[in-house]
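Shown next, in structure tokens, is the structure this report addresses.
With one protein chain removed, the remaining protein chains of the complex are shown where they sit.
What follows is chain A.
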């Protein structure tokens, strides 16, 4: 089963909409409750005070995602740096995607962005599993300068999804600003799926593209991780899982 990470600033009351819970039903969900602390506060000091409160909230959320059926769990992390926490947990869990929660009702229309240098195959298979046999329309979106290649890529992806029995439309934007067109297209959709891209100078200056899309489109954004290079580094570091290190004390 595909694993998806749902990070939530749990003590700030961040929560998930019913639409997202339903959308993610076919996935194994890990709710990552996190709390970011200023540098002057040791994380353990915050844990002592807030652990019970945060755990109670997380248990409820995990139950909504199906913890009782064994398709969801939760983790709670106190940190100074949320990006580092997300990356660590995602690598440790080998999760395929993460969700930036947003507000949405029932999801009937899904916008899938294939723009840029992203792992199209992984995105397509993620969407296949996410939609399953549910009645959710999928719009494949691509913004490019090369109309011909773009059209071919879109068609190929659309055929794969169509063969799996999904309702697919395609939308090609040529020579237009990619981000703005994507946000415009998102207006008639309930959620967005996009691929994670390698950090660029642009993303360092303006923030990650996925974050910006999430901020401008209001609805949830599901980001398919670019695990091809990430898992190599995770293997190299070879983090022992918690259960492996218990007995050496």
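Everything below uses one rule, namely that a residue touches a chain if its C-beta (ideal position, glycine included) is under 8 Å from a C-beta of that chain, and two chains touch if they have at least 3 such contacts; residues count from 1.
Heads up, the rule we're going with is that contacts and distances are computed from a predicted model.
Chosen from "4Fe-4S ferredoxin-type domain-containing protein", "NuoM family protein", "Amino acid permease" or "Acetolactate synthase", the protein name that UniProt gives for the omitted chain reads "Amino acid permease".
In the complete complex, the hidden chain is touched by one of A:39, A:133 or A:175, namely A:39.
Contact with the chain that does not appear here is found for just one residue of A:79, A:109 or A:226, A:79.
Counting the whole complex, the residues of chain A in touch with the unshown chain are 11, 36-51, 54-55, 75-81, 84-85, 88, 239-240, 242, 245-249.
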